[in-house]
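Up next is subunit A:
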Amino acid sequence: MTLLAETVAPAAGGGWLVAAIIFPVVALLLAVAGGARFAARVGVLALPAGLAIAVAIADGVAKHGVLGYYVGGWAPPLGIALRADVLSAAMLVTTAIVASGAGLYALHDFGPPREPGGGRQTLGFWVSLLGAWAALNLAFVGRDLFNLYVALELLTFAAVPLVCLDGRAPTLQAALRYLLYALVGSVLYLLGAVLLYGAFGTLDVELLATVVRPEPAAWAAAALMTAGLLAKTALFPLHLWLPPAHAGAPPAASAVLSALVVKGSFFIVLRLWFDALPGLATAMAMQFIGLLGAGAILYGSALALRQSRLKLLVAYSTVAQIGYLFLVFPLAFDASAGRLVAGTALAGGLLQAVSHAFAKAAMFMSAGLVAVALGHDRIEGFGGLARARPVSLLAFALAGVSLVGLPPSGGFAAKWLLLSAAVESGQWWWAVVIVLGGLLTGAYLILVLMRALQEPAAPTASLRPVAAWREAVPLALALLAVLLGLAGLAPFQPGAGTGAVAAAEAFQ
Partner candidate 1 sequence: MSALVDLFTVAAVSAGILFFLAGVVGLLRFPDALTRLHALTKADNVGLGLIVAGLLPQASSLLEALKLVLVWLTVLLAGATVGQLIARVARRAGTRT
Partner candidate 2 sequence: MSPTTLFGLCGAALVGIGLYGLLTDSRLLRKIIAFNLVGSGVFLLFGVIARRGAAAELFGDPVPQALVITGIVVAFSATALAVALLLRLHEAGGGATFDTPADEAGVKRPDP
């Protein structure tokens, strides 16, 4: 099974790629035209249809290996190409599932407004959700660096309003900080794209891969684009915007932001290094990116350990889990060939992205329900929670199993693949970081669970009721994260991983 296909073939079924982007766009335009009352309905109807489109693409990729499309019939370099490979398909389906879960969960907070003049938050939420979905789909299938820039900007403009839907000063501040980071990130990315175009005359990923030479313009471009994308992905030490933004947003929005939005820019980093500039990677640069990842894992986990509020803890855990994604770069670097190769490490990174998406969405949603029930999210006041809110807590714990990397979860499979890549390539120091990160993650999650299992300091009569269906959504996502290990590990067995390496090399 190849993770990255090397040739564009505008094959049958390529139209689904356009549908994956245009469908949420049409839904969001209808929502704007129809107003808040209409927006919630359009959104709910769009979710299953979008999921169906994602599944259709995954099916097409499974059959044909790759789907491609030339928008407007114009071939690159003049036109824009779209393409889906296994990597894209996995992310498209994950996004559709998490977005559907978030939408379902949000129906309570952002349902059709009751009074005619209201609906500010409802309209904002649904339009942003649909916009973020369209942007992510474009980020996963876009093959033109400027088209991907548009995807990044769409994602920013959809994500920032989600942060401050409640209009309080702290969330407004978090949103503005996020916006500024994101804008600087995309302007650096754009600068890199300018330099690549100036040196090589194309922005198409496939064409660039054939013409890029290791020369100053390419290095400068790669450095600028990577720096910009890292700021948008909130990789340590550019993570400062993330915790306040993700912790302050409404739970359904936090779930989308933490589980999906940061993956959009990460995915473009992958595309950039693996597809567009594979020959440009050097051992030193890859070790440096890995070092930042390791810093994120250790620093994020250590800070999560010190948080007294649950939502901030979950947000810092995102900072740490993003770190694992970037270990792919040193682990996938083949020193003898002097280039990145698609193999075990990339498979591990993909699985980490997917399982973290499910687990983190589940965590933010259950944290939101806990906060609703208790009226606060201070961990020290969690006594008696296990008895009062067992389902929410179970969802939280199951998601935690995947984050820590216990078998049989998706997180376990991901970390297992990363560990075996570290062993294979003899880079034992990353293995130490992975294990240490797992221990720290376990520590901060166990602290929360122990609090919740304690007897309450005061009687828990003041708990507010939470509808059972709302608790079911995070539970289902957390179960997915756990079961992913059983389903997801099969095609990515170490044997299959080496098979992917062989396949990737055969193409080069």
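Here is the rule we go by: contacts are C-beta pairs under 8 Å (C-beta built on N, C-alpha and C of every residue); 3 or more make two chains touch, one makes a residue touch a chain; residues count from 1.
These made the cut because all candidates are chains of the complex that A comes from, given by their letters.
Computed from a prediction, not measured in an experiment: that's the story for all the values here.
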item	value
Identity of the candidate that touches subunit A (this complex; choices 1 or 2)	2
Sites on subunit A touched by candidate 2 in the complex	78, 108-109, 146, 150, 153, 156-157, 160, 164, 166-170, 172-173, 175-177, 179-180, 183-184, 187, 190-191, 194-195, 197-198, 201, 372
